[in-house]
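Below is one structure. I have some questions about it.
For this depiction, one protein chain was excluded, whereas all remaining protein chains were kept in their positions.
We call the chains A and B, going by the order they appear; numbering starts again at 1 in every chain.
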Amino acid sequence: LGKQIFSSDRMYANTPVGVVMGLAWTAMGGSSLYIETSKRNIRSEKPEPGTGALHLTGNLGDVMKESAQIALTVARNFLHHREPNNTFLEQEHIHLHVPEGATPKDGPSAGITIITALISLATGKPVRQDVAMTGEVSLKSKVLPVGGIKEKAIAARRSGVTCLILPVDNKKDFEELPNFITDGLEVHFAGTYDDVYKIAFSDTATTASSSTG
Amino acid sequence: LGKQIFSSDRMYANTPVGVVMGLAWTAMGGSSLYIETSKRNIRSEKPEPGTGALHLTGNLGDVMKESAQIALTVARNFLHHREPNNTFLEQEHIHLHVPEGATPKDGPSAGITIITALISLATGKPVRQDVAMTGEVSLKSKVLPVGGIKEKAIAARRSGVTCLILPVDNKKDFEELPNFITDGLEVHFAGTYDDVYKIAFSDTATTASSSTG
Partner (left out) sequence: LGKQIFSSDRMYANTPVGVVMGLAWTAMGGSSLYIETSKRNIRSEKPEPGTGALHLTGNLGDVMKESAQIALTVARNFLHHREPNNTFLEQEHIHLHVPEGATPKDGPSAGITIITALISLATGKPVRQDVAMTGEVSLKSKVLPVGGIKEKAIAARRSGVTCLILPVDNKKDFEELPNFITDGLEVHFAGTYDDVYKIAFSDTATTASSSTG
């Protein structure tokens, strides 16, 4: 019955460009959340490179605000290597919001989710549907472990997620989970943001390695 | 008798361009409030796109201030798609105020009301008279549920509102209200801001589907 409350906590049936599902965790349990991004100055024509900025809303704490700045730097570098002509993240003013506005949110664990949302917005490609992810990121794009793996896995299932991306150093935590949580969840463990990118923007599940938790 | 106090809580007999009635809710009950918007720099000639800003007053808490920033991004995107040549929201400095100035206000539930006020100001079209609305909005223009539906519906009636716009996920809450509250109230449930726009800027009630609460 308690779970029924959360069964509708999925805002998007399909995540559009610029939107990625993350996972949060408090003493009250886990929940899914969305990172949403949009251009803020829609028609700014050819702004100067280096003028882009990130406008943050969603009742974010200081650590999460810093996490978004780290994600922006990592996403810019990642995109620069992958698509040298794509200057979106360096020029545009981007608004990043995390619904719902009244709920305070903090912590670094949305790092890879924020990078992915920014890259989706910059490239115009939506992420794979039914994917959720959690992981802190370092400035050099290392994916660092986070807390609440059990609660987050449960929240992912409740939200209809079928593909989960976790930090490689959380593999142990995931493997300790009982089968009734992990059955049917395709899980991927990421050591760097490259690993996240490959899964999040794969069109099919051909790169998937199913969990054998 | 208690209700008599509130019978004069309607500031505008007719809402002018840039003004929309919202609904607030506290432990003390519901009340109507107005979102008012005006150009702040009246004669700024052809400012650069991307320079527009939002100046906020009305004793607003942090969540409501963020809500206004979200509303600005959503309104810019909405207007860009609907009226590509209308650059008002991207160029002008806009002042948004929520009377009365001494009353603290907070929360995300004025999201759709603020978007509507901004679009009214930008297009020069007033909203349909006797409409009130409440709903959080996400950056991608999803309308999210809010609290206090009963108190807000009562406040709407007291203020002479005949058309109410609510989030689709609050449909259940509205349908549980007794008839003496809902009788004569035309209600619309919105899933995205598109739904709100169609009702708020409809000239006639031809698109209306009356509540059968």
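Quick notes
In this text, a residue touches a chain if its C-beta (ideal position, glycine included) is under 8 Å from a C-beta of that chain, and two chains touch if they have at least 3 such contacts.
If you're wondering where the values come from, they're calculated on a predicted model, not measured in any experiment.
Contacts of the undrawn chain with the visible chains, over the full complex, involve B.
From the set B:16, B:84 or B:184, the residue in touch with the chain omitted from the display is B:16, counting the whole complex. From the set B:95, B:140, B:158 or B:188, the residue in touch with the chain omitted from the display is B:95, counting the whole complex.
If you put the missing chain back, the residues of subunit B touching it would be 8, 11-12, 16, 18-19, 34, 36-45, 47, 55, 57-59, 93, 95-97, 99-102.
Everything below uses one rule, namely that only the chains that are shown with their structure count from here on.
Superposing the C-alpha atoms of subunit A onto those of subunit B requires a rotation of 60 degrees, given to the nearest 5.
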